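The complex appears here minus one protein chain, its other protein chains still in place.
Lettered A and B in written order, each chain numbered from 1.
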């Protein structure tokens, strides 16, 4: 059983200083976040010999990675021997409208197969081909069937495998513990400061390397597939620590989220539904995607229903159905159909697989979708179409990092997974997220472990700790203000309305004004009760991060005067080659309450890779 | 507040005094199981100890088959090796089907819940102070279920044989018309025995041990396609193991009771041909 000196929740040994004063722990590498990227980073750091800890807001194994459904993209070539990292690289760059950091896209395409095979060594059970190899499925934007998958619960398989590996290696995990500050010693990282959600007590981690693996920002939007944890913590921590963010204007709206009932609005409906034969229809019964094929993808997209339907069985001689265009294209098309009044009764459009595949096939390939609609909406997807609409799903933007090491501008501060930026350019392809987590999680973990052994250990400044504590407790000090739930609600509404799929300059300006007002309201918010497991207080602290990140999105969206990938401006409808050559870089302003924006040219792709785009 | 309790009111757990907060009629199912089982046990015990009225040619009661003791004429198709046995012949062989059912994974669930209240229903606190499951004598003997299954297969074969014999022509005293005593006959008793033997086989073959033995123990189904096929069939039957357990329990009692009624002359067999 658990001994007295162990934490009851985690079983971790607590340091002697914990009694009375603040709990302190010393590590080489501290990973913030226990999703796919965080756990993969922790495993890599541990295997590189570093004393490693994972700190996460939820219980181990609950992170948002479990929600990933479709699969992990990796050019294993199990279905199509023609597939290779070069094709995957090309698909990724084209999906991101060439705004990706080419080096990250290259490393990702090259290393994803190894990272997936490694999971199998650790006990993952992927679906198999007839030859017993890992099966691979079709997804939007991928030329070949490339997604290693387990039914439609691949994320669960991935996180469970990594979780079990983490526990097996004996890595310390601090569960239900939120980090509120990255601590520094001069210009470099010195550790992290946070609190136990359970007790409200503070805890300090002293470590030369801190890896951010906190995921995305979706909770700033009203209609989102993201869970409460997605409050942009890592983005905000990085900004406040002095690192920079890029590509924040690019927010991916997944084309297919549930629209009814209201309590699950936004909940993800996997792209596999379309990969396995599902099609989109409007209220007139029209398969409308054929009207929305952009020139950029015209040569590789079917223009008749007959050709599209043949493609599922004969991929060599037919072009892809337009339902499998990259997500940004499909989301915009759905948005237009709904706006034109051709939507479904609950304000979505129809996603139909019932009339296209038999019931057994659907239940076998899409078990959790079947379950989800049956239980939550009373809809049998083997008998009737689903009603779906776009939902905020993923942020392409994130911490600007070195592509090989994932280190940010701050020495010792790393970012991996959704919280890092650059890999996906202006739009992420489905399936590239799970492989991104694995590839760059490992790279970040290895380099963080190596960095931790260089030079002398940094020391934490006691004054910084005092300030961090005061800041965390501030919401208890105020009287007479608003509760954080109201402010969060207003923020989500305003981001949804003003910084959504289709954007215009006046609306973006309005949103920035609204954000300023929300910030003022947040300064005066109050929380009731005490520090022990108090969700109101937790939200109050997360809300600061949400506000800061929302400002980044709105500012960058206003600055980028073109439409590209996950960023669509009604007043600048097309892509602009000049904008296609630069990133927008955000940093914290001088008084630490707002953000500043700057332009920066994209790194130039070497000729041999450039060649891949000219051949065809 | 610390308590000395050991279950849902243990120290540290959410302080709720009620042993369950379920509002549905959770007690209905264990109660029904209790009543029906108890009824069967009483009936079967009486019938097993009676030692008579178990044979009405050509029908032999399943409680007495195979009849190995000092049985009535015509009932012993496998000889009488236990002719010296002073008590009812049923007691010699009943231990096998009884053991099979007592150690059956389905029946265990049913009687642990209904008779032992361990637990009476899900989320309802059980009344026992301590619990060691099936780790000690006598319950560790539940592990011999497989042995009873082997025996149950033999019993099933014997009952099948009995059912075939139930097509025998009837003896002269039951014959209708001009005393026809040759050829094939079928009566209501034959039909009941067919139904019974079908349920007995469904119950026996859907057994969890059977499922394990035919293929469940394998790690590589792909290397044993035939056993895999068998396993999928047994698995499908196994989903309704509990249903077959009940049906076969009723059918065995009905067949026995029908034969009892014939043997005591209360009714006459209904003859189809």
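Assume contacts are C-beta pairs under 8 Å (C-beta built on N, C-alpha and C of every residue); 3 or more make two chains touch, one makes a residue touch a chain.
The criterion applied here is as follows: contacts and distances are computed from a predicted model.
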| item | value |
| --- | --- |
| Per UniProt, the name of the complex member that is left out, chosen from "UmuC domain-containing protein", "SOS cell division inhibitor SulA", "Succinate dehydrogenase/fumarate reductase iron-sulfur subunit" or "sn-glycerol-3-phosphate transport system permease protein UgpE" | "Succinate dehydrogenase/fumarate reductase iron-sulfur subunit" |
| Residue in contact with the excluded chain [from A:132, A:186 or A:480] | A:132 |
| Among A:223, A:293 or A:377, residue touching the chain not depicted | A:377 |
| Residue touching the undisplayed chain, where the options are B:32, B:144, B:254 or B:267 | B:144 |
| Residue touching the undisplayed chain, where the options are A:49, A:123, A:187 or A:513 | A:123 |
| In subunit A, positions touching the absent partner | 1-2, 8-11, 58-62, 64, 66-67, 76, 117, 120-123, 125-128, 131-134, 150-151, 153, 156-157, 160, 164-165, 167-168, 175, 198, 227-229, 260-264, 267-268, 368, 371-372, 375-377, 483-486, 489, 527-530, 532-537 |
| For subunit B, the residues touching the chain missing from this view | 1, 6-8, 10, 12-16, 20-24, 105, 108-109, 112-113, 118-119, 122-126, 128, 130-135, 139-140, 143-146, 208-209, 211-212, 216-224, 228, 238-239 |
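By definition in this document, only the chains that are shown with their structure count from here on.
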| item | value |
| --- | --- |
| Cα-centroid distance, subunit A relative to subunit B, in whole angstrom | 57 |
